[in-house]
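Removed from the display is one protein chain of the complex; every other protein chain stays in position.
The block that comes next holds chain A.
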Amino acid sequence: MTDVRIAGVGLTKFGSHPERTGRDLFAEAALAAREDAGVSRDDYEELFYGNFMGELAEKQGHQGPVMAEAAGLDCPATRYEQACASAGVAFRQAVATIRSGAADVVLAGGMERMNNLGTAEVTQSLAIAADELFEVRAGVTFPGAYALMARAYFDAFGGDSEDLAHIAVKNHANAMQNDYAQFHREITVDDALESPVVADPLSLYDACPITDGASAVVLVSDDYAERHGLDAPVSVTGSGQGGDKAALQDRPHLARTPAATKPPTPPTQTPVSAPTTWTWPRSTTASPSPRCSRSNRSASTTTAKVSARPPAARRPATATSR
């Protein structure tokens, strides 16, 4: 089983781009990733693309081929929809495809366009990731679903709105260092606590912003990277996906998210001896859907582990153990 290297990455600035089409957003990210990778156009064998609410935002289904064209590629293109984990799942499938030997070069990524809709329409669009019969018809919105979990969490483990406010303060502070972040503005705990209530106990700064954006990565096999002398020092050393019941009411625990902590699923985890390993736990790195940039309520979560190493490093012997 071959290892998977990240040959190139591309990202739009996340934010409000209501005038930009989804295909233009993805094109920006995909072309940046392709340029970063320097891989010949003819070598791309697949596009795995994640998108959640394209039918609602742009009345556009069948987005795979639309986005392959936007990326300037002529290859099979498949869209993955898995709520906020959509692009994370696309990434995971790209890793699995290369590991299996079925492809050497895959473009993976995602796009979400939301700000061309109003807040009420976005609220409705995001809510379709909840159970339509048993949750949406009972008024569950996405902030509402998290609010149900937050209150259950406070009851089970303690904590209150002020604790959540510190998370928003920290997130805004981190964004100051990130050119691609939606907001470059520090806030205080009082700002967060005094902001309008969205779904009690969650208020404005506890809820994710409505965001437009796209991202893409070029993934290649170890062998391809070496044959073409690519500068691709980062390997994907593991990928996992966890599941849970779709509706909160069908889950045994309202205050826990076991899907987010399930271990990586074989065969996409390969032990690698690498100088540095860190976890990359948020599928939202490749999917700007607001719902998931906080701890994951989703019934499906994805994680990826990556490690850095010299570009020409040979695959360690332990990597073949699975």
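By definition in this document, a contact is a pair of C-beta atoms (placed from the backbone, for glycine too) under 8 Å apart; a residue touches a chain by one contact, two chains touch by 3 or more; residues count from 1.
By our rule, contacts and distances are computed from a predicted model.
Taking the options "ChsH2 C-terminal OB-fold domain-containing protein", "Cytochrome c oxidase subunit 2", "Methyltransferase type 11" or "CbaC protein" in turn, only "ChsH2 C-terminal OB-fold domain-containing protein" matches the UniProt protein name of the chain that is not displayed. Within the complete assembly, A:144 is the residue of A:8, A:22, A:88 or A:144 that touches the hidden chain. Contact with the chain that does not appear here is found for just one residue of A:40, A:119 or A:178, A:119.
As for the chain not pictured, it touches chain A at residues 119-121, 123-124, 127, 133-141, 143-144, 147-149, 151-152, 155, 196-202, 245, 247-250, 254.
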